[in-house]
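All protein chains but one are shown at their positions in the complex.
On to subunit A.
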Amino acid sequence: MPGKYSVSAIDEPCRRCKAMSVIVVRSEPLCHDCFARYVHTKAIKRLERFRVNFTATPDQQPRILLPLSLGVSSTTLLHVLDLHLKTQKSKTNRTGFVISVLLIDDVVQDPASAERLEKVRHQYPDHDYSSLPLHDVFRLVPDDASIRSLLPLPVDQAKLSTQEQLVSLISSLPSATARADVLSTLRTRLTVEFAKQAECESILWGDSTTRLAEKTLSETAKGRGFSLPWQISDGASPMGINFHYPMRDVLKKELVSYINLAEPELASLVYEPSSGATQASTSSKNTTIDDLMKQYFESVEENFPSIVSNVVRTTGKLAAPASMSLGQCCSLCSMPISDGRFGIHGWGGDQQDGVEPSHAEGSNKLCYGCTRSIPQFGSTPTTT
């Protein structure tokens, strides 16, 4: 990993090899190579289950899906995994897994994003690449009614293209926070659906420690505290596929340093349009809960990195209820609901006497958090 630029000299040499240090990581001065090894080790340590399996034939290797956002974290994850596979190959002439990369375009398919993905493919040519527009979620999710029923009524849904369906759903939402929430939920649904159809056995998410801490507080603030045991832990997810977070022990700022210290080719792949999240814009109507938490943890990780890690580690101790019947899931986010506690009514903090729980047709029901984002779904037809 030749340096792109040298960081202002740090007095102490690398604590691991005495070479010139370029960065201080959790109060340990590290040289270029030791820092790279630090990031790699943290990620690879999480991939124990994907060791080379010598009894399997090459076509029996597990396929994993890497959802690429072109942000710092997922791009670094791809880079590290690519290196890892190359190492496996050179040592054993085999690899432990094969990678499918998926890029999702939010509303319309952007030609520029196809170009960006092409650049990535050029850099890491050994893997499969796909890109999908987000509205494909209406096409790919098999029980299409489950998501389509969320569309605002009355709409002759059959006549709408999937793109129009997405636009009509998003524009029916009451706030920027609700739109951001539903969009990211749909992105997860589409990713999972694609992974299943591509016969991937796991999804390897790029989330850093910092991002997982953000998610913990965001989901709490959105009323989805019940779902946290499934939201940030490694292993089987309720969506019927394994989730892994190989970057869970690396802070966002460490990944940014990694990109900055790596070959310029890596940095040039990253595309993170500034969402304005990092600027304090709390007065704006466009601020979302995710933005708030992002701002917050960006400041916390500066001086309190261990507190950020501790939030994630502690939240990981929340235990999914044993008696959970996985049959009862939210129609939007797919998280399991215990005791039929759908919607926002029927709990201590619900003060509307006599309001019946959600009257939505069929078996489609939303969890508490999703009902906050799509309130019209939970209301009775008479109160339009």
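Keep in mind that, in the parts below, a residue touches a chain if its C-beta (ideal position, glycine included) is under 8 Å from a C-beta of that chain, and two chains touch if they have at least 3 such contacts; residues count from 1.
The working rule: contacts and distances are computed from a predicted model.
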Next on the checklist: Looking at what's absent rather than what's present, what does UniProt name the missing chain, "NEDD8-conjugating enzyme UBC12", "DNA-directed RNA polymerases II, IV and V subunit 3-like", "Cytoplasmic tRNA 2-thiolation protein 1" or "Postreplication repair E3 ubiquitin-protein ligase RAD18"?
Outcome noted: "Cytoplasmic tRNA 2-thiolation protein 1"
Checklist outcome for this item: The one residue from A:36, A:198, A:241 or A:318 touching the chain left out of view is A:318
Next on the checklist: For the chain not shown, which residue from A:242, A:287 or A:334 touches it across the whole complex?
Outcome noted: A:287
Checklist outcome for this item: Which of A:135, A:222 or A:365 touches the missing chain? It is A:222
Checklist outcome for this item: Hidden partner sits against subunit A at residues 26-27, 175, 177, 216-217, 219-226, 228-229, 282-283, 287-289, 292-293, 296, 300, 303-307, 309-311, 313-315, 317-321, 347-349, 351, 353, 368-369, 372
